[in-house]
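Note that one protein chain of the assembly has been removed; the remaining protein chains are unaltered in position.
Coming up: chain A.
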Amino acid sequence: MLDAAILGAVFASIVAAATTLLIASLGELVAERAGTLNLGVEGMMIVGAAVGYATAYGSGSLLLGTLAAVLAGVLLSLVFAGLAIWLATNQVASGLATTILGLGVAGLIGSNFVGTRLDGAPELVIPGLTDLPIIGEAVFGQNAYVYASLVLLAAVTYTLARTRIGLVLRAVGENHAAAHALGHPVRGIRTLAVMFGGACAGLAGAHLSLAYTPFWASDMTAGRGWIALALVVFSAWRPLWLLGGAYLFGAVSILQLHAQGFGLGIPSQLLSSLPYLATIAALVVISALKHGQGAPASLGVPFVPDR
């Protein structure tokens, strides 16, 4: 039997696990809505994690570490943007190269910090609320990254739907030829979107190495960048559905850990693959039910203003 305290801890850890994915996939969603497929998310995330950890470790400031992680993500995204947007190279190849580069750079930076530990980001405490049973810790006892991810979700949703740059960004992603002919700077907009994706991936990395698991391990992203990419596809490029996808993935990955702890007679490898299977299954069902909206029509197609 699970009592309220255990249940509360489980919910809190689901939120924490989902946050990394939500932040990274929001960034990728923006890049993809602008028409660029950046497979470098994993690389940008781990560079963010490494740089963030190193900076925070050296300076003692989690804020500085976070900012450095964001900056590192942006810098690496610029490598991708330079190749894929301005030199019009193949986006898949450029993205893979970005990830490989990121993994290498992160390993180099992180090699000095193996075996060290940081105090993770502090959690919010609101007397009364945080102590509420079951949901108190999950809702009112999280660190700043969790709340930031939700603010980011709202901001991205609002910006895409309601602002001038959001409209232009969607136009660029759906039909770059028309957007160009209508006078919009296709490559500039895409560069900004990719930079935003890099910033988010860096922030997601900072959440990993400064809050979720506040130490350094060379493979600490463990494929979360790829999951974030998959979530974008399965959410049919809609921010709110990312929230569902990220939390579902987080929930199943935490629950299967507990299931392993209970010693069910199921091979642990199978349980470990459950989050992936569950997310894919749920999102396939959702996208089969969806009406109309598919991938941005210009996604992955390099734009070269002709003549």
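By our rule, a residue touches a chain if its C-beta (ideal position, glycine included) is under 8 Å from a C-beta of that chain, and two chains touch if they have at least 3 such contacts; residues count from 1.
To be clear about the criterion, contacts and distances are computed from a predicted model.
This figure omits one chain of the complex; the name its UniProt record holds, of "Simple sugar transport system ATP-binding protein", "Chemotaxis protein CheC", "ABC transporter domain-containing protein" or "L(+)-tartrate dehydratase subunit alpha", is "Simple sugar transport system ATP-binding protein".
When the full complex is taken into account, the listed residue touching the unshown chain is A:L167, out of A:L101, A:L167, A:A217 or A:A259. Of the candidate positions A:L108, A:V125, A:A181 or A:L270, contact with the hidden chain is made by A:A181.
Contact between chain A and the unshown chain involves residues 162-168, 170-171, 174-175, 177-185, 292-293, 296-297, 305-307.
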